[in-house]
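Quick one: the structure is below, questions incoming.
As you look at this complex, bear in mind that one protein chain is not there, while each of the others sits in place.
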Amino acid sequence: MLFATAIGIVLSRDLIAVVMLTGIYGFLSASFFVLMDAVDVAFTEAAVGAGISPLLMLLTLAMVGRKEQANRSRNFFALMLVTITGALLIIGTFGMPEFGSANAPAHTHVAPRYIEQSGAEIGIPNIVTSVLASYRGFDTFGEVAVIFTAGIGVLSLLMLKPAPSQVPLSNGARHHTVLRIVSKILIPPILLFALYVQFHGDYGPGGGFQAGVIFAAGIILYTMFFGVDVAQQVVSSAVLRVLAAFGVLLYGSVGLVSMLNGGEFLNYSVLAENPLTGQHIGILVIELGVGITVAAVMVMIFYCFAGQQSKQVEAEE
Amino acid sequence: MTLLMSHYNYWIVVALMMVGFFIVIAQGNLVKKIVGLNIFQTSVFILYISAGKIHGGSAPILNDSISVYSNPLPHVLILTAIVVGIATTALGLALVIRINKAYGTIEESEIQQRDHSC
Amino acid sequence: MNDAIGFLSGALLLLGSFLIFTGALGVLRFPDTLSRMHAAGVTETLATTLLLMGLMLLAGWSLVLLKLIMILLFILFTSPTSSHALAKAVWRHQEHETKGGRHD
Partner (left out) sequence: MLAVTTFTLILVMAMAMIRGFAGPSIFDRVLAANLFGTKTVLLIAVLGFLFGRPEFLDIALLYALMNFISVIAILRYFEHTQKAEEGRSADE
């Protein structure tokens, strides 16, 4: 089914249809991840692949137009190249271990240690969270920094001049009474759900990345109904910038504090008398940092895109 | 036959990857190229996740009643990769918007024409 | 008692599946957008409710039940809303088309 969707994306010329299919594709791959036992990944993919990325593409399309031109000149060559590469890769797969076998090399190196020891060393049930936040804390720190940098990049490309625009997107939403009221009812539970995901990440699927995206989704929903300007009065972009940096700094400072307490950078065991409690505190705080950064960057990116859009409307009128 | 049954996940990955690759090299539209890039990315995610699956295993959340877990390590890697992926996608789309502003089009061929003519 | 609950949930699940199938058939076969939307919108709420109720009976009293109720509430809120918005958009679009036609 995934493959069918992908083919559909290739064939479709109307870019909106492409975006719709991308959404379906995201849902499908997320379901696949659930089947493969990767619930945390499915969580993230559902929020990102099926929610945020089609949204951003739509906003882009609103600015650049939706029709694609026919372009057949290089197709034959491209098809050849793709077929050859694909054939080579398939030959390569014959050397790969069998699907689902427990003896594959990937399962014999460090993973058993994580599965057997993390319960005793970190003390939280969700192994993914403990690997993410504790064993590979350095890595995750890097990822958060990457997201922060991407946020800065988008900001510098689409710098939003704080000119008070009189034509916000919200004009169209005034007569959508049903939609407005329903979304007003729904937004608080969404934000609450985000917080639940944030703090429940130790025990079930969830964590900072997912919670950040959900929180951003709630604010984006609000923005879509009430316009960028109104939303900026609630969460201004200056606050967002500070928050994005604050998340990264929070993460880093946890590392520094553990160094000051005599451990290594990001070694949470020294944060409290009992190493397990220390790990708990450390993971909670850095997940919070991750969540804040992700949410702030996502909303920031959305503001940038939507702000461009309302500026363009003004330019046209 | 056993080979078919035991390696089909890799073939799905290869097929998806090639579709994404095809979109990136053959299509002139920049937004569509980004979609293709996303498909390519997802195929890599699927490769990792399916490598982490163990038959009869369950999701890696500790529970007394379960003894076999799937490998949590690929999950961690892909989790962060997805979020980084959306960040880069956003950056790419922002670039597309700027290109559209500067050139008035997002078709690769037209952009090249304009570059050559001036 | 347990048998009765199992039977009841099975019946609910079956009925829900049947309704969903009819809805999808309608979406696939009906001639124009608005009637397709009708097929989807009408079956969606009832079928979803039936299915989730069947699952609730299986779940028994637990956190799972609470989550199922949350999902049910959420779908009950959003599904008619999005149908409404979609129908409105289609209607406007068609009106727009005909207006444009008259102008030409």
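Letters are used for the chains, namely A, B and C, taken in the order the chains are written, and counting of residues starts over at 1 for each.
In this text, a contact is a pair of C-beta atoms (placed from the backbone, for glycine too) under 8 Å apart; a residue touches a chain by one contact, two chains touch by 3 or more.
Predicted model, so just to flag it, every value in this text is computed and none were measured.
> From the list A:79, A:152 or A:179, which touches the chain that is not on show?
In the full complex, the listed residue that touches the missing chain is A:179.
> Given the contact definition stated above, which residue among A:58, A:230, A:257 or A:276 touches the chain not shown here?
Here the residue in touch with the unshown chain is A:58.
> What residues on chain C make contact with the chain left out of this view?
Touching the missing chain: residues 9-10, 13-14, 16-18, 20-21, 23-25, 27-28, 33, 36-37, 40, 44, 48, 51-52, 54-55, 58-59, 63-64, 67-68, 70-71, 74-75, 78-79, 81-82, 85-86, 88-90, 92-93, 96.
> To test your reading of the contact rule: which positions on chain A touch the chain that is missing from view?
1, 4-5, 8, 14, 16-17, 19-21, 23-24, 27-28, 30-31, 34-35, 39, 42-43, 46-47, 50-51, 54-55, 58-59, 61-62, 66, 169, 172-173, 179, 183, 186, 190, 193, 197, 200, 204-206, 210, 214, 217, 220-221, 224, 309, 313, 316-317
What we mean here is this: only the chains that are shown with their structure count from here on.
> Using the contact definition from the top, classify how the chains connect: line, ring, star, complete or other.
Graph shape here is a line: each chain touches the next, no loop.
> Which chain has its C-alpha centre closest to the mean of all protein C-alpha atoms shown?
If one averages C-alpha positions chain by chain, the most central is A.
> Just curious, how far off is chain B from chain A if you go by their C-alpha centres, in Å?
From the centre of chain A to the centre of chain B is 14 Å.
> What is the distance in Å between the mean C-alpha positions of chain B and chain C?
31
> List the centre-to-centre spacing of chain A and chain C in whole Å, with centres computed as mean CA coordinates.
28
> If I count partner chains per residue in chain B, which residues reach a count of at least 2?
none
> When you check chain C against every other chain, which residues touch at least two of them?
Where chain C is concerned, no single residue meets two or more other chains.
> In the complex of these two chains, what residues of chain A are touching chain B?
Touch list, chain A to chain B: 2-3, 6-7, 9-10, 15, 18-19, 22, 25, 29, 32-33, 36-41, 44-45, 48-49, 52-53, 56-57, 59-61, 63-65, 68-69, 71, 74-75, 78-79, 81-83, 85-86, 89-90, 93-94, 96, 98-102, 104, 106-107, 110-111, 114-115, 118-119, 125-128, 131-132, 136, 139-140, 143, 146-147, 150-151, 153-154, 157-158, 203-205, 207, 209, 213, 294, 297-298, 301, 304-305, 308.
> Chain A touches which residues of chain C in the complex?
That would be residues 74, 77-78, 81, 84-85, 88 of chain C.
> Hey, which residues of chain A end up touching chain C in the complex?
176, 178-179, 182, 185-186, 189
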